[in-house]
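Only one protein chain is missing from this complex, and each of the others stays in its spot.
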Amino acid sequence: MTEFTLTMTNGVNASDPENWRLKSYERREGYAALKKIISDRISPEEIIEEVKKSALRGRGGAGFPTGLKWSFMPKQYEGEKYLVCNSDEGEPGTFKDRDIMRYNPHILIEGMLIAAYAMGVKTGYNYIHGEIWDTYLRMEEAIDEARAAGYLGDRILGSDFSFQLYNHHGYGAYICGEETALLESIEGKKGQPRFKPPFPANYGLYGKPTTINNTETFASVPWIIRNGGEKYLDLGKPNNGGTKLFSVSGHVNKPGNYEIPMGTPFSVLLEMAGGMRGGKKLKGCIPGGSSMPVLPGDVMMETDMDYDSIAKAGSMLGSGAVIIMDETTCMVKALDRLSYFYFEESCGQCTPCREGTGWLYRIVNRIENGKGCMEDLDLLDNIADNIQGRTICALGDAAAMPVRAMVEHFRDEFIYHIEHKKCMV
Amino acid sequence: MLSSESIKRIDREIAKYPGDQKRSAVMSTLAIAQEEKGWLATETMDFVAEYLDMPPIAVYEVATFYNMYDLEPLGKYKLTVCTNLPCALSGGNNAADHLKQKLGIGFNQTTPDGMFTLKEGECMGSCGDAPVLLVNNRRMCSFMSNDEIDQLLQELNK
Partner (left out) sequence: MINIEIDGKQISVPKGGTVMDGAKELGIYIPHFCYHKKLSIAANCRMCLVQVEKAPKPLPACATPVMEGMKVFTRTEQAIAAQKGVMEFLLINHPLDCPICDQGGECQLQDLAVGYGAGESRYTEDKRVVTNKNLGPLISTDMTRCIHCTRCVRFGQEIAGIMELGQAGRGEHSEILSFVGKSVDSELSGNMIDLCPVGALVSKPFRYSARSWELSRRKSISPHCGLGSNLVVQVKNNRVMRVLPRDNDVINECWLSDKDRFSYEGLNSEDRLSQPMIKRDGGWQVCSWEDALAFAIDGLLAVKGKYGVQAIGALGSPHSTLEELYLLQKLVRAMGSSNVDHRLRQADFRLDSQLQGVPWLGTSVDDLSKLDAVLIVGSTLRKDHPLIAQRLRQAVKEGAQLNVVNPHSDDLLTNVANEAVVSPNAMVSTLAEILKALVQNKGVDAPKGTSAIIKMVTVTAVARNIATSLIDNKSVAIYLGNIAQHHPQYSEILSLVQSIARVISARFGMLGEAANSVGGYVANAVPMPVYNVTEEIKQSEWSGLNASQMLDPGESQCQGYMLLNVEPEYDVNNSRQALRTLETAAFVVSMNCFRGNAMDYSDVLLPIAPFTETSGTFINTEGRAQSFNGVVSPLGAARPAWKVLRVMGNLQKFDGFEYETSEHVREEVLSENGDFKGRLDNNLNVRDIKLPAFGEQVIQRIGEVPIYQADSIVRRAESLQQTSDSVEPRAWMSSVLLKKLGVSDGDVVKVSQGDGEIQLRAACDDKLPLDCVRVAGAHSKTAVLGAMFGEIMVAKL
């Protein structure tokens, strides 16, 4: 198997119960980046510059350039600013942030420290998905360790840089992964997304300037600072810097997280994940989490794993959750389950999503149950059209895109369901 | 209303937020209250509202928005099985079916002995470990084959 440079998982050993601890992290160059910043008095601007050079793009789903996002934070702003980590990983198929936090929590803390330093922020929150309670406890412990060692808190490592970090747990709402819903949730409200503009950089947590990044985005930062942005960029491809964790689930032999350089062929990733379970044929793959359009197996096999390549193939890299479906998968049933998910998780705030997701689900469900008709296929497409691009947040798009792609790529199967009132597989 | 132990934990959560933003702790307060009481009764939510200086309806909004809060009494153990697509591809539905059959109940039902309530869950961010199920919102059980499920039930039934 090909040897890669690993930027996040090098030396991480899930089976060693002590491996996550501070001591172990320090042995793997942990906190070296932070120490370097403080001892070399690297300026915030230089750090942002380095992150820009790395072409690191947000790992939460939208792929927004991280350095650019950091540069939006108002510099002269007096008063509180906030840094928020989005660990509300709930996009079906995505489970990388959980592993970062339970097996390598200090890399996240160090990444956030660097970000806080670069943006002049004194307080941060890490919003953790509600269902992974033991991971929340692990993060609480890790923060205690870091605080005790002087990495977190007041006057970090004797410098005049201070940063407080707290964990906040969710309690079962996918929508809180959306960054403004997440802010509302930290504020003690329902997780209903805010209309943008204003963007969080101007009006974020408690109305103060705020930067939100995904767990993995932060975890990528220490390596960049230790080795330089250009080196990081070189690991991947232009505009698609570095390495990324892919969560592979579904019909493979070894589901799990795999860190690979951007631009690695999908086939390599599939091989790393143990190949197709039972040697079956790849029928379809959702390459970026359940919100992204599905791609037929043959298209997928030809695609490289980076933002631009996957976009070219007709889908999106999203959160890097790769859902593998073999030939035994009923695509109608798969869509039935997914559209139920979006229907259940719609926050209920805006009309197209609140009303439309239920409608989509009910139509897919009736097709699945042999009660559909041919007009339903166009109706699905049309309803999806009426949702997409017209909602407050991107959950509307997330609900619409899978429907359209499934019907487009597997139309025959839907027609079969309608005509024969049963499944073809 | 709540034990001093719970109140201590709640106060620790409140301390995480700016002084004038007590209500930020509402999620953890409700979670702690539910852990102690088993579910969130109206009086419990009233207490939380008072403790955090929030309108009761605002507490209610939160309690009804997030899935893991229970506004009705349920069995001693709430078992939430993820059946979302990635899990379903790796046996999530099997696990659910096995539980239904073993416990003799469907989703959102409680066994007559009051021991178990079964719930269908959404993605828990643990798809790689499918099938997964969550016991009382806290304990995540991975790779739940039928055997594992049987063992778990045996353990909890003790």
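Letters A and B name the chains as they come in the text, with residue numbers starting at 1 for each one.
Rule of thumb we're sticking to: a contact is a pair of C-beta atoms (placed from the backbone, for glycine too) under 8 Å apart; a residue touches a chain by one contact, two chains touch by 3 or more.
Note that the structure is predicted; figures quoted are calculated from it, not measured.
S.K.: What are the shown chains that the omitted chain is in contact with?
M.R.: A, B
S.K.: Touch as defined at the start, partner being the missing chain; which of A:M8, A:L22, A:C347 or A:V407 qualifies?
M.R.: From the options A:M8, A:L22, A:C347 or A:V407, the contact with the absent chain belongs to A:C347.
S.K.: With respect to the chain omitted from the figure, which of B:S3, B:T64, B:Q101 or B:Q151 is a touching residue?
M.R.: Of all options in B:S3, B:T64, B:Q101 or B:Q151, contact with the hidden chain holds for B:T64.
S.K.: Residues on chain B that touch the omitted chain in the whole complex?
M.R.: 42, 45, 55-61, 64-65
S.K.: Would you write out the residues of chain A that touch the absent chain, in ascending order?
M.R.: 173, 175, 190, 195, 197, 343-352, 354-359, 362, 379, 385-386, 389-392
Just so it is clear, only the chains that are shown with their structure count from here on.
S.K.: How far is the middle of chain A from the middle of chain B, if each middle is the mean of its Cα atoms, in Å?
M.R.: Roughly 24 Å separates the two chain centres.
S.K.: So in the complex, the part of chain B that touches chain A is made up of which residues?
M.R.: 16-18, 21-28, 30-31, 52, 54, 58, 61-62, 65-69, 80, 83-90, 121-130, 134, 137-140
S.K.: Applying the document's contact rule, which stretches of chain A touch chain B when the two form their complex?
M.R.: Residues 80, 89-95, 97-98, 125, 129-134, 166-174, 185-191, 206, 247-251, 255-257, 290, 321, 323-325, 329, 334, 337-338, 341, 344-345, 347 of chain A touch chain B in their complex.
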